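Taken from a larger complex, these chains appear in their original positions, while the remainder are omitted.
Chain nomenclature is as follows: A, B and C, assigned in order of appearance, with residue numbering initiated at 1 for each chain independently.
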């Protein structure tokens, strides 16, 4: 903790802050300058809120000097983490592609999707059985039936399954059918859910919330890691800004920032990141060029008749084309795809 | 649905859009101008995503013309909704004040808080028994024990209880101890939770998410209303912007906007809205001046030693002073407090 | 400057940072903790960019400990600044109201506006002669003719004039006709303009840019103050966020934050802050309740036929009503209006 006293702060004010820090278990170093006194507090309370000091009389500002996350930090595993499922590696040399429709709709739709996904060279099929929808009147998903359809099609086509868990109650069901449990952007700070997922020994795909800072994303990952589940994959999928040409603003820079701050693999979702299919392919290229370990993309045999998110869903041809373009970019950055 | 075709869109493109709309159940009116053709679609599919039309060839833009929420709209109950609990009315002539510590910590702390809250003239005590914390290493709440403490102190002091429900699993517990169940900002789009709350017949305090638009807040209210639970109170508590002087940017204008769009009562939380106790009182005044039906504020017998959110928590004297100031503002806008 | 070294930073890295700080003229205090070394640098370079240290090897983070503005800080004039023009005081006990149409259109329109403004009890008439318009095809203002019209109507009605200066070239003209020169939101960081205004001895109304932090607003004020012109009035007029129900999101909390950080008077513009006339009155009340020293509001004899900004412009009756409501709020916060 570093506390900077205001110009003209009194000795009594400075001492009150020192007493407060000592009371909290910090060892305090004091530096007196011409205009400001600076207090450096070294101690065990890493999650202490610096604003609690900033509201004390005479305090100008306070900063925490230790990251509030530990297990998620790059320092914890400098070599990086690779999540292995069967012979698929996420975070290794080869990029991973996860693709499929927004929602599981019918057996035929999923079988067709699985064939497209597998034949274009992707490793994982995605598809929602439980759908978080802004409107209560929108299609809410097929539930367990959807998971069964997805699993069957994946197995027939040699694919892994990623699907969203919306709630701790759904964990057993998802664990039964999916290889990777996805936490959606709206649930990134559903801490009860995160804690339960920390008790699993299954890979978790954690999507960044639309208003979450990178630090908050890593704190949410820390919830899972602190339960002993180290198989966490992060996903950048766009944040909310004032720009409305795209559904969200994809924060591509989050990819190199996360690479520096954490050892966890990072993938990108240009479908939710842009919301319009015309922009998915260029943004998939950009994400890989910036260093992403993989992509999560929506593809549907007939996107214009998808039950949800059709506008951002690629057609089979567009998806196949995307995979080719991504392979060229991967090669240009020294990776395989 | 209104679809505007691009300048130079072909007849075939326009007809494809018309076919699509008709297929979706819309009746289509066509207006041909000098530069643009405009299609007006009237139909039953209120939640149809206009972006799905915008990605069709030749389409310039598409707009939905019906609000995606119905039960939450002002049109549904032009006279407004008053939530009544015992002899407390929320949304009536008299403002309601809900106050108390961020977290339930000890019996003594809650008893002291209840006395402060009641003697300053507030009607509801708040206090979290389950705490959503960004860091897994922060204090997570006392759970049921906390609720029991809160209920006992409230009853002794003639107060109602509002407390946060983080998860559908916690609903039975909260229902037992609290008069109003609070849905926190992070759970505003936890749709499974909202749906379950719609099945209750208990007042729900729904806080706006930090990245939620006003429309999304009303859609989340719609989830609860569509289950038959009409006792929903909305709460503005700040949104996330680029400004860092305050924890969030309180969107005071949301208060008159909501008054226009919905019949539901609207309260404001200047504690979370600002994050610093020095700004709580002026923002409480501003919220009431803008037309809020009440306030939700953090107060603690000893805020500097609060387990959580101390920086934004008022001391007993500050709270009493706030209540007086708010009463003056309430009178100035023709209300009681 | 406070520099926090990374966990595991080498002695050589720490010494390189110390050398860099000393080279920049800082005196360095070193605190070594269990996990982190903290360097406190005290020195004369207040505008040194801390990011330049953050990119050095082994550095975790760096913070500036001195505000980059001095003359604008509350510390410089703890008692606050009152801008006096004739017998109008801005920043004193009595609120000031500045009102008038967005653009000067015709002599009749301005004469009618001046009568409305004066008879409702406002002190200053506003009106743009040079209009910054997003589109080159929109009405761009009457120029000098507009200023002449405005001045004449103001004098006949005992009002002061505030009008926007878009460019340093326009300064002489504005100085001739206006009592207060307004710097619009888009020009808040037009540093050449600010510097020239610092050489005047005339009051400047400086509006916050839609993406400007409060610190940046104060730095822009510092440009004017550092030229010796101390008559600066700040204006909160909304920032750009993701919310689209209102044209901008009015940051009402900026009012108490500025009151704490600076001695300069602060007024609020609910017309640009909301963009819709229905929300102007409640937001005017909120701004005064939060502590604003005055208001800047758009009013027009016939707002539906205004050349610009009609949607956010009050009718004469609405304006008179607003003035009455604001007077009630002013009284409730212990001020006159």
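What we mean here is this: a contact is a pair of C-beta atoms (placed from the backbone, for glycine too) under 8 Å apart; a residue touches a chain by one contact, two chains touch by 3 or more.
On a predicted model such as this, the values are computed, not experimentally measured, just so you know.
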- [ ] Copy number for the full complex, please, knowing 3 are shown in place.
- [x] 4
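Keep this in mind: only the chains that are shown with their structure count from here on.
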TODO: Please work out the Cα centroid separation of subunit B and subunit C, and write it as a whole number of Å.
DONE: 30
Task: Between subunit A and subunit C, centroid-to-centroid distance (C-alpha), Å - done: 38
- [ ] Would you mind pulling out the distance in Å between where the CA atoms of subunit A average out and where those of subunit B do?
- [x] 26
TODO: Any chance you could list the residues of subunit A touching two or more other chains?
DONE: 240
- [ ] Mind listing the subunit B positions that touch subunit A in their complex?
- [x] 20, 46-47, 49, 51-52, 54-56, 68-69, 132-138, 166-169, 186-187, 189-195, 209-211, 216, 219-220, 222-223, 226, 240, 247, 275-278, 304, 309-312
Task: subunit A partner contacts - residues on subunit C that touch it in the complex - done: 2, 4, 6-8, 27, 29, 31, 33-36, 38, 40, 42, 60-61, 63, 65-66, 75, 240-242, 244
Task: Interface residues, subunit C side, partner subunit B - complex - done: 211, 213-215, 239, 241-246, 249-257, 260-261, 273-274, 278-279, 282-283, 285-291, 325, 328-329, 331-333
